[in-house]
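Only one protein chain is missing from this complex, and each of the others stays in its spot.
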Amino acid sequence: MIPASFDYQRAASAEEAVSMLREHGEEAKLLAGGHSLLPLMKLRLATPSVVIDVGRIRELSYLRDGGDQVSIGALTRHRDVETSELLQREVPILAHVAGLVGDPQVRHRGTIGGSLAHGDPASDLPAVVLALGGTLVVQGPGGRRDIPATEFFQGFLETALAPEEMLVEIRVPKARGGWSYQKFNRRAIDWAIVGVAAVRNGTTGVALVNMGPVPLRASAVEQALAGGASAADAAALAAEGTDPSADLNASVEYRQHLARVLVRRALEEAGA
Amino acid sequence: MTVTGVPADGRIGTPLLRKEDPPLLTGEARFVEDLVVPGALHAAVLRSPHANARIRSLDISGALASPGVVAAFTGADLREEWAQPLPCAWPVTADIKIPEHLPLAVEHVSYGGDAVAVVVGESREAAVDALDAVVVDYEPLPAVVDLQEALTDRVVVHESLGSNRCYTWSLIPDPAAVDSAFAEAAHVVKERYVQQRLIPNAMETRGVCVVPQPFGGDYTIYSATQIPHILKVMLGIVTGIPEQKLRVVAPWVGGGFGSKLNVYAEEALCLALARRLKRPVRWTEERIENAQATIQGRGMIQEIELAADRDGRVRAVRVNLLADMGAYLQLVTPGIPLLGAFLYHGVYDIPAYAFTCTGVFTTKTATDADRGAGRPEATYAIEPAMDALAHQLGLDPAEVRRRNFIATEKFPYSSAAGLVFDSGDYGPALDQALELAAYEATRKEQQDRRNAGANKRIGIGLSCYVEMCGLAPSRVLASLNYSAGGWEAATVRLMATGKVQVVTGSTPHGQGHETCWSQIVADRLGVDPDDVDVVSGDTALSPAGMDTYGSRSLSVGGVAVWQATEKVIAKARAIAAHQMEASEEDLELVGGSFQVKGTPSRSMAIQAVAFEAFTAHNLPDGMEPGLEAQVTYDPPNFTFPFGTHVAVVEVDSETGDVDLVRYVAVDDCGNQVNPMIVEGQVHGGVVQGIAQALYEEAVYDQDGNLRTSTLTDYLVPSAAEVPSFTLGHTVTPSPTNPMGVKGVGEAGTIASTPAVMNAVLDALAPLGVTALDMPASPQRVWEAVERAKKAAEGEER
Partner (left out) sequence: MRVSTTVNGRSYEHEIEPRLLLVYYLRDVLGLTGTKVGCDTSSCGACTVLVDGESVKSCTMLAAQADGCAMTTIEALAVDGALDPLQEAFHDNHALQCGFCTSGMVMAAMSIIREHPGLTEADVREGLEGNLCRCTGYHNIVKAVLAGAGRQAHPVGAAR
């Protein structure tokens, strides 16, 4: 498998990446770790004429304690998120789930920003950032803006990123309360057939993996919990508002069933 | 010269570490794709995206104009290259229908992946890029995916054949006995099992590189193949190039599992292109191509009926198969069901037997041999059926099996299907497996969890298997209409310096032949195994051979090595006797030296004998110089390895998730040459069988599109999905050959699928689940549980 030809450009900073995006428009793709883009290019499902390598922007790889939140540079690799003592202490669900992405080799290259910007509903990290109520910081020609995670994922592989914008930082609130991540798949390396992230942090945030064209919050579950419902009763509402697709691994009905079971298990484990 | 003799760990029966390992561990071993061939062109194949279509037009001019492209051809362009179509060597019946199968399709494509054009470029990139510039206008036709639908002939895959029915083959030695057994039966079990299609997925995809010598007319074909010798014959026939001009080399080969036991379009194509272009031409299969253009396995619908008496003794078995051929007949496609046809009674003494199989064309990739080939299918019919019988009788599955085992004293056992089982002792293998699996304790834990209403249910599955190895007595193959023999050739040669060269026709691709053949020779001659080298996989160096498949290597090829060694020893003894002025009868070969019995001080090392044979200064009158022997061994019978496997699973009845928690394998492959390698074969085989039970399936949609063409969709399990295994063995030597060996390459795959499926059904039985298709995916398990719940609710109402 060989990608189609393209021009390769390397950005030294987010500003430079954004100006390259401006210059090349929709023909260009940003390349971070490459684990979302390169597989598509090898299959020639993606044929950008310009690839802008942002993988060298070291200043976008960091984990910072920001008081009541943690700021993570978009180019921080999964492996660094997984092993971050700061996250293990302050946002343990995020460190844990970063360790479930792909396989070790993928985690050595793939980045949290790449995973979120790709916006795959089957991917683990978007749901976790959603459940945490995180914020995504993007940089465009006019400077930076914040986008709440709840508004970031807009359609299948579509995000609130404008063509000339780049994701530069992810902020998540510290969440040392109970949490659970339920990843249901057939092989360890596979995408989740259904996944559930639950975080207790004052209120309980619950988000679903692969239950629709976008990563979703289980709003009905959250509201029921906020209204005092038991974990079991709240979990029964897990499929409300979801729009899962059918594929080789699961029918719509089975996914909805799994969502209910896994949300219940997640809430029980998180102590909600 | 000092005589080192054979180290303890080099003898037959010891776990000598593999001689093959160092070059593989250091990256030095060269597989086909690793060969550096100066000036080689790269071929890329354009494949049909449709399962069934007429080609209205095909325009390669764009590809020809692409940068770096040297040539491009359509099927019509190359039509004259083929003296014969690609071969099917196993026309199982006289009236079998065989579609014409050309390396590049002409006018019509019959499955998604059928090759329609080839582009040859100076680089891989040039060839692949130019594929996009080929313009094909297809007129899509309806696909034929389902086997029963195919039988209706509403859509016929090959119009010229008139029907999708390829053949019907029966084995019913005594129809009246079968009928009366069913008429008198106290219990009848009738089950239907689907063998899903599997993609063998050897880790190395196929690859070919053909190097021509334009002025000599010779061609060297490097191919990732299991069968260089058969390939040489067949490529000669297909291209019309005289066979003696062809040399086939199988270098290091990265697994086969049956998928490289074939003669493929791309092999013929590269040869024809090298002939036309007078330059080396190479092609490397991509993984996605491998899913479509390399054969697939299984693909059958099996109906099995058992007639049992009041005590659960089975008196007759009746089997009906529909076997999916796919769109074309590859090398042995139609014969695969026949390799299982004789074994649907399993390890049980069943006096009446009926087997019928109908081969059916569909618009899918051709099926052919996949690890086990016919025997896993037979075992995954009789073994679940035996569980169903146990269930009907309210007996423990182990007890039903014991009641039906072929008694040890009946061996050699003449089966109702017409085979003679060489040797067997089935009870001890079962006993050992149950003990290693802590069967009683696990049953108790299972009951405790059931009583506690636990969501995670335990299931225990047994599988007692027998297989048929040592393919094959050539006369038996003749009776089955197979177009070749089943022998194997070996040469053992002592060289002037006393080192040993073994030349064999059997061609390894991971089995460890070099190590095992060295052990056989070292053990017999009394030399160090490091002094033995094995040459194979190159038809110029090893001109005679029938290659590697069907767990035949040791019980046919290994025996040939043994016999050649014995012949060498006989000649060496004569030379030694002559030199030592002793009689041959007085000499014994001890530790690599001929000694006069009772007078060990009078001795002559085998190496010294070899040197005498080389100089020929003082040989017995009339004796030829040299110390070597060639043997072509045709086995008098098959061998019949057996054993019992036990799987313990935990099933999450809420999500349908199945977790294999324990696996015990007790195998009897007769005498073992290298128990370490035997265990390795079992481990790998077991995981392939587990994969069929729980993970793998080639899924086609109704339009005939393969939806599992990558390893992200086709679920080959990793280390994270399977446990470590507990192995045991019994040893019942085969009387068929002087080594007492049987074969072990496929045992694990044959035994494990039913063990795991029986375990899953055992876990779900209290919920009312009695049937489950493979693979037992979480969704399938959940649906089965839901259906059973609804059925139970319906009954209550």
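By letter and in written order, the chains are A and B; residue numbering begins at 1 in each of them.
Here, a residue touches a chain if its C-beta (ideal position, glycine included) is under 8 Å from a C-beta of that chain, and two chains touch if they have at least 3 such contacts.
These numbers were taken from a predicted model, which means no experiment stands behind them.
Annotation: of B:85, B:351 or B:680, B:680 touches the absent chain (contact as defined above). Here the missing chain is touched by one residue of B:30, B:444 or B:597, and it is B:30.
Between the chain not shown and the residues A:2, A:86, A:160 or A:248, the one that touches is A:2. Residue A:189 is the one among A:86, A:189, A:236 or A:252 that touches the chain missing from this view.
From the set B:81, B:114, B:191 or B:204, the residue in touch with the chain omitted from the display is B:204, counting the whole complex. Of the options B:81, B:114 or B:286, the residue whose C-beta touches the omitted chain is B:286.
Within the complete assembly, residues 1-8, 10, 31, 34-35, 38-39, 42-43, 51, 53, 55, 79, 102-106, 108-109, 187-189 of subunit A touch the chain that is not shown.
Residues of subunit B in touch with the missing chain: 15, 17-18, 20-22, 24-31, 33-34, 36, 125, 201-205, 252-255, 257, 286-288, 509-512, 676-677, 679-680, 682-688, 710-712, 716, 718-720, 722, 724-725, 748.
Convention: only the chains that are shown with their structure count from here on.
Subunit A and subunit B have centres, each the mean of its CA atoms, that are 44 Å apart.
The residues of subunit B lying in touch with subunit A in their complex are 124-125, 128-129, 286, 288, 654-655, 657, 695, 699, 707-708, 712-713, 715, 717-718, 720-721, 777-779, 782-783. Residues of subunit A that touch subunit B in their complex: 1-2, 4-5, 184, 186-190, 193, 248-251, 254, 257-258, 261-262.
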